[in-house]
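Reading through the structure tokens given below for one structure.
Missing here: one protein chain of the complex. Every other protein chain is in place.
All chains are identified by letter, namely A, B and C, in their written order; residue positions are counted from 1 within each chain.
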């Protein structure tokens, strides 16, 4: 609980978690874990949605908040950390994953908002732990302590992954491709809240959506709109064409698809033909084929819209989520130990209906012959995820730790 | 006048003038002119807007109306005729051009419409000489008679061009490229009516617009719109995108431009994603550069619209008009002899504001070192050009013949 | 079988079934049924998709083919017929519905196409019984004979509905609203073929789509595109705007939706701003709310597109299909007697995945307290429905009649 409240004050958005990573590293080092940083756990070429302009500022802020400079050096600009506890005794490799980033939302200053009332609310305007990842870190560190204390009684190897940039599904692919999880026999991941009430454990959430996040950068040529309208290459016209055409991508026979353009910024002056336009969009599909169909249409439309108006376009991938299929044996295992871990309502199926970056990790472990599961740890919420009034039921963190302990005792 | 009334009954649209050509040929052969047909006067590769499906039907109708089979054979499917009177005595080559095609409009059946009342109205529903080209042929044949009668008094060579497919500017380029006019020293052409009243001669009409006529054929892939909407390639969606984008081609700094899509036909069944779409459009510009700018934009939009929706597009040129610059010496000559030819109001400048296929012929002659002029022969009209009630003042044909006689007596 | 082959030669499209109705009426009159015509069975105000221009021609053709003039007079321009056999003895009212219209498709002239080879193919180019409604009529007349022959052994009342204009879902609503089925206790309807093989009976097809068919008529103002482009009101531009926007109606949270524009015709001349545009479209939804959502969006888009370009728009409903929910008791009854009726494979569920005009009739009967069911009678096909090579397995008509006989013996 202390871990959670501490981190809640220092929220850092995706790829900016320098202070968070530093603090986690300090705790884990103290517990004698071996630590893996940067390209040991993250494949650089597969990083998505990382804005280089924010990195330096985030590092400076982290140092200002008291981050360890040596730790920052080891990060080499890339946040997140992997921790290994190797018992030296033969046995399975068991991994647990915790995501650590905050979201860009302004935290409430109402007295009814407990973090504010108790004085542990965000120190950074416009960024807040409004998705519960602070609790995920706390669960991870709690588990790390228990494992370290019981080191002598354990077999095999334990890996704790503190993942950056889950929001926007920007890091999962890069972590999977780093190969750090390739020797894992069992992978566990979970999320707190998600419309599941306190006391309930969902062992096998369903219908994870596939999604692609992308930015389109149109680049044309400015011209005075009154004096020589034919000379310009109108980036805004191209972007608007793209928006309207993307919304018209045909529905697909095989199921649910989605497309959205959430932002568009273009232009300098009222009387200048816009030289640049940037739009931020996403596609979704109820399976990988459907999302691929949507994304390929977006690519086609982007290029055709640029051609239409004689401008250039660059498509920049900003994140990607694939589906997630739980391992049925692990689902059964969770189901079996749930009640003993402190959950009074253990169920199997529930619609997830959103995207999770863990999909890449689960898929990678399964591709390498391991088993993996992602579950939901119920918690009453004061407001929906990503809302400024969001707060969790902190008493639900302990059962999550117990659940993992109970599970691993079954596996070693 | 008889020539005009005879031809008025047998109107034939562009590239279908088989009966008209046959009748003209018969008269000219009788007058001992040497005749040039088909690829002697028309370069096949530069023909535009000729619909092969209509040709056979037009030939059959011409034969049914009494066209000469041998004449049709010499046409080899391509209408129009060139006639040469060579005096054998050194002197300039003087050419006159008369266009012969009718337009696709339903002629009026009102008693107030003289051709109907006097019984010489169109025998072919939906086609009529509503632009006065029947009068042009009559003027040409009248001139041919006078030249033939006075053969002994003349020097040099005379060329009479009876041009097909002036409407839509579909033949001018092909005739120019045949080279038949390359030895011409003086070329004369004229149009009757054109908002110029009876008795007036306009020696130097201004502002001939450049224009390109085109069809876009989009070809996609049909699919059941309910069962598999993602399988189709929507030709109609591509065509609609093209229409809206063409209307948005930026205005041009340097002057007047125009674009229009006049027709769009697409689709088979209500519940089928349209496989095909055909649109008929045109661009204009107040000079050749401006029209080229517009047409290049159309090409870009056509290709981008096709790419946008994954369909194919074919751009079919259907006609083209370039500007027309009269020779000032010939303008002066017309101005000088106008009054003696029976015109009571001889003026130089008047805005033309439309397109003329003669532009190609005038340009060719000038490129080859000759002089050329295009003038307007006034005639009160009963209704505007291309209107079913259109009729000319037939008394204005004779002054046109006289004008040409007076002009050539100055030149030989 | 003879009935089917006779009618196969005289296919008539929706609302044109004058000969078909006349022949059916003659047979039924001979069997002493009471006949109901025109507004006795069809509520005029609810008729959709009837083109008045085709009616007179269809009537003349029907007379030419040998239709009974008196019968035509009773139709008063509206096809279809209702037949009643009232035993006079108390008992349930049992109704059967047979649709009678052909589709606008060119029938194959291949020798491999049996109707052609055996000489009973369509006498009307471009129209054919390529959906099996001719077999439906034959089944209906076969049933009518059996009932008439056994009149003395029956109780209650029997109603046979020979429905026009099923294609495009144009008559169901009007028949329902006439009230002719309001006293019905049991309604049976069926379709032959539909991807169900010979010998199979599907008692409870699922997932009938809701759909709305509509035409949009845009009416603007023509103008010469070169001379005064600002004066026109461009109906084609409005239609193209509407097409692209309709394809972009947002997907719906609650399930499958569809939209299509299957045809667009617009414009007169290449250089005239189009005065008129007509587009033919449809919406679908997996339930009534979803289709209503789509259709309301279409209406909004139609009006906004017209406003955008300063033109008028008229939205003309052309057909409508609602869902269809079978009565479970009647499904059980069909399931029970299927095998004895000559079906070797009797199943309950199968996806229908299309629209059926019978939905309105089933709904009306159920609203009035009766029970209704729609089933599929298997038949191997030579080609898909609405294909020129379509032909049924004629031996499957008899089991359909037997099925209805067996069912009604259970109900009276």
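Here are some notes:
Following the convention adopted for this analysis, a residue touches a chain if its C-beta (ideal position, glycine included) is under 8 Å from a C-beta of that chain, and two chains touch if they have at least 3 such contacts.
Remember, it's a predicted structure, so these values are computed and weren't measured experimentally.
Across B:29, B:227 or B:248, the residue that sits in touch with the chain not pictured is B:248.
Considering the whole complex, the residue from B:258, B:309, B:371 or B:396 that touches the absent chain is B:258. Considering the full assembly, C:237 is the residue among C:237, C:279 or C:358 that touches the omitted chain. Among A:63, A:148 or A:354, the one in contact with the hidden chain is A:354. The chain not shown here touches subunit C at positions 227-232, 234, 237, 241, 245, 248, 250-254, 293, 300-301, 303-305, 307-308, 310. Listed by residue number, the positions of subunit B touching the unshown chain are 244-245, 247-248, 250-251, 256-258. In the full complex, subunit A makes contact with the omitted chain through residues 168, 209, 211, 213, 225-227, 229, 234, 236-237, 239-241, 243-244, 247, 258-274, 277, 280-282, 284, 318, 353-355.
To be clear about the criterion, only the chains that are shown with their structure count from here on.
Chain centres here are C-alpha means, and the one lying farthest from subunit A is B. Chain closest to the overall centre, judged by the mean of its C-alpha atoms against the mean of all protein C-alpha atoms: C. No other two chains have as many C-beta pairs in contact as B-C.
Rounded to a whole number, the gap between the C-alpha centres of subunit A and subunit B is 68 angstrom. Between subunit B and subunit C, the centres computed from C-alpha atoms are 51 Å apart. Annotation for subunit B: residues 227, 229, 234, 237, 241 touch two or more other chains.
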